[in-house]
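Please find one structure pasted underneath; my questions will follow.
The complex is shown incomplete by one protein chain, all other protein chains being positioned as in the whole.
Right after this comes chain A.
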Amino acid sequence: MNALISNLDSVLASFWATIRLTVVSAIFALILGTILATMRVAPTPVFRLAGTVYVNTLRNTPLTLVLLFCSLGISNVLKLNFSDDPSVNGYWFAVLGLSAYTSAFVCESLRAGIGTVSLGQAEAARAIGLTFVQSLRLIILPQAFRSVIGPLGSVLIALTKNTTVVIVAGYAEAAYLMSEMIYEGSGTVPIFLGFALGFIVLTLPTGFFFSWLSKRMAVVR
């Protein structure tokens, strides 16, 4: 306990790093996931194929490997970097890996949501002259999103917990600090419980919020 309290500043800073990673990755994952879902339902076979290949590759690759690919493959081998500051660079590679990985899950949730929207909605949208992209953006996706708010909440909670492996991309967040503190040998169990509690404090309200939002935004059909 003492170790947690005497290091409270760095503990809070490490959780702040976790929150920044989660929120920014979630935003990119939602955008990319929506684009992928659009590709997977597009009338053009090439888009569908590209979307399918992306989703099946990323979804079936361990996150650690995706992050390692970002740091070793893109940063070390290809020498493409976001910044000269190693911490900033590590942060953006972590965001890249997390959002690339999570977008595959967002895409699949969203695609399930598109499946709940009746075909008649798409036909009516086309019948008034909306193009494919317009009918998706104005009619199908808004309804699809509302029907999968619950599952998207689960994806976001998983993302929060997935941030704990980003040290492989060179960025330190809460879990990294925890292992450092345990390594320094100041009471394993209290530190472990303290950090676990920290994650529950982050994820539990997220879950409640999404259940509430899902009920509130439900489309009556």
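Note that a contact is a pair of C-beta atoms (placed from the backbone, for glycine too) under 8 Å apart; a residue touches a chain by one contact, two chains touch by 3 or more; residues count from 1.
The criterion applied here is as follows: contacts and distances are computed from a predicted model.
A single chain of the complex does not appear, and UniProt lists its protein name as "ABC-type polar-amino-acid transporter", one of "ABC-type polar-amino-acid transporter", "Methanol dehydrogenase [cytochrome c] subunit 2", "NADH-quinone oxidoreductase subunit N" or "Iron-binding protein IscA".
When the whole complex is considered, the residue among A:31, A:88, A:138 or A:201 that touches the unshown chain is A:138.
Among A:46, A:78, A:189 or A:220, the one in contact with the hidden chain is A:220. From the options A:24, A:74, A:130 or A:182, the residue with contact to the unseen chain in the full assembly is A:130.
Not every partner is drawn; the one left out touches chain A at residues 43, 118, 120-121, 123-131, 134, 138-139, 142-143, 146, 219-221.
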